[in-house]
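For reference, the structure discussed in these notes is given below.
One protein chain omitted, others in place.
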Amino acid sequence: MKYEKKLGKTLGMGQSMLDVRGLRKVYEGSGRRVEAVGNLTFTVDAGELVCLVGPSGCGKTTLLKCVAGLLTPTSGEVLLEGRPVSGPPPGMAVVFQEYGRSLFPWMRVGANVELPLRQKPLTKARRRALVADALASVGLADATGAYPWQLSGGMQQRVAIARALAYEPDVLLMDEPFAAVDAQTRADLEDLVRGLWRERGITILFVTHDIDEAVYLGERVLVLSASPTVVREQVKVDLPEARDQLRTRVAPRFAELRTRVYEQIQAAKRGTA
Amino acid sequence: MKRLALRLFFVVALPALLVAAWWLTSDDSTDVYWPPLRTILTTFPDVWTGERLRADVLPSVLRLLAGYAAAAVGGVALGTVIGSYRRVRAVCEPVLEFLRAVPPPVLVPVVMLFAGIGDSMKIAVIASGCVWPVLLNTVEGVRAVDPVMSQTARSYGITGMARLRDVVLRSASPQIFAGLRQALSIGIILMVISEMFAASNGIGFTIVQFQRGFAIPDMWTGILVLGLLGFLLSLVFHLVERRVLAWYHGLRAASRRSS
Partner (left out) sequence: MKGRRAGAALGAAGIVGFLALCEAVSRFGVVSGDYFPPLTRVSGALVTEFGDEAFWTALGDTLTGWALGLAIAVTAGILAGVVISMVPFLREATASTIEFLRPIPSVALIPLAVLLYGSELRSVLLLVVYASFWQVLIQVLYGVQDVDPVAEDTARSYGLGAWARVRHVLWPTALPYVMTGVRLAAAVALILAVTAELVIGAPGLGQRIAVAQTSQAVPEMYALVVVTGALGLLINVGARAVERRTLAWHQSVRGEVMV
């Protein structure tokens, strides 16, 4: 199956796909108020790959869950294609860090990928085709009949990515998806995501705490402050579109961008402006 | 091949040894209560004829299955509702803890007041005794659904019946089966004693008749039949469980290997 850059076509490149305006999230409980996210504003254009990077414990996951409609923000709003998000919208898919707990261990890989599709008005043949295509594009065409727990961690995360792809989302949200896999697998998975993004033109919002990963993957890197989180800086990644683990990572421009993001994060940790 | 033979040997050896020991030590027994195994086994086919299987074993088993099925369906349904809502759970928990703690056999005289001494009494006794382990385990299982899994389901729009069927109940199924397993042992106990209390047929009734009539070898055959029935039901349960929870045992084995 051949995918066009379908979102680019319907919306026109450069139009904002995801719009986060003045997002605030305050947790209240047992007499304590914790402001996890404070007045956060940014946009993600259609077909863009944006990385969110911030110091650990800065409320990245809270932010992502608000964007995904899994948490209700205290104030502010999230717009997906101009429509406000209240509850998980059908055009969004999330890939969680904990692949082992996000795949259903009682279903085989094929059924895991297919389950979300059964909520959509699709024919059985169409569902099958989507599942097969998604699994093939993450390199797991042969694993349909296996249970997730029979696969390695990296392969399980590939299944989770395939499930998100088959869902054909407008926006793919990824919450530190590679934080729990080993370094080798991690590099492979980064290239996989980058490749899928270029091939299919999906809009991706990628949350990570790894600066190298953010610069290597993103077209744009949003540096977050410490909690209560706001956007500290936006760094445009002007590296060539075709990237690879060997050359890109040693390119002088990569080092510059990396240093810039690094300095911002360090400043964020110290809490200086 | 040799390994298989060895394993078979291990499976058969001790039971064979025990039966042989029973046979030999009891063979010249004159104690009325401990008749020779030879006598028990020769009595067996005379007692448990096709007619008796139909008239006594079948009704017992049917009542057990009816009560057990009612308890399983009711327990899972109610447990899912209670387990899904935190407030409902908080309201019901103390009462349920008490009801579960009542030893099921005391339900026999209570249910007899309402339902007389017919089949409905026995089915009601079995159902009302078996329902608690199923109910409480279901509550526990439904409550413990992994938050990442339920968020995944929510983010993919898996809600309502699909969520219940494909996520919540599947995730709770190991717990539910643990409850069903406990319920099965309770069910057999209740089947037997409800028949010992008041009945005109059934295995429990027959055994008590033999005992009261001092037909000791016949009584022993009854004990064997009950033992066999317990073993067979547990075997069937085990096979069903292995099938339904194959994923769970695989998952456990996998995480054991990696840790």
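Should a chain be cited, it is by its letter among A and B, assigned in written order, with residues numbered from 1 in that chain.
Operating definition for what follows: a residue touches a chain if its C-beta (ideal position, glycine included) is under 8 Å from a C-beta of that chain, and two chains touch if they have at least 3 such contacts.
In this text, all values refer to a predicted model and were calculated from it rather than measured experimentally.
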Residue of B:Val57, B:Cys92 or B:Met149 touching the missing chain in the full complex: B:Cys92
Residue touching the undisplayed chain, where the options are B:Trp48, B:Tyr68, B:Phe197 or B:Trp247: B:Phe197
Absent-chain contact - pick from B:Val11, B:Ala144 or B:Ala246: B:Val11
Interface with the undisplayed chain - residues on chain B: 7, 10-15, 18, 33, 87, 90-95, 97-106, 108-110, 112-114, 174, 177-178, 181, 185-186, 188-189, 192-193, 196-197, 204, 207-208, 210-211, 216, 219, 222-223, 226-227, 230-231, 233-235
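Operating definition for what follows: only the chains that are shown with their structure count from here on.
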Chain A-chain B separation of Cα centroids, rounded to whole Å: 48
Residue ranges of chain B in contact with chain A within the complex: 146, 148-149, 151-152, 154-159, 162, 166-167, 170-171, 173, 247-248, 250-251, 254-255
Residue ranges of chain A in contact with chain B within the complex: 65, 68-70, 88, 90, 92-94, 96, 98, 101-102, 104-107, 115-116, 118-119, 147, 149-150, 163, 167
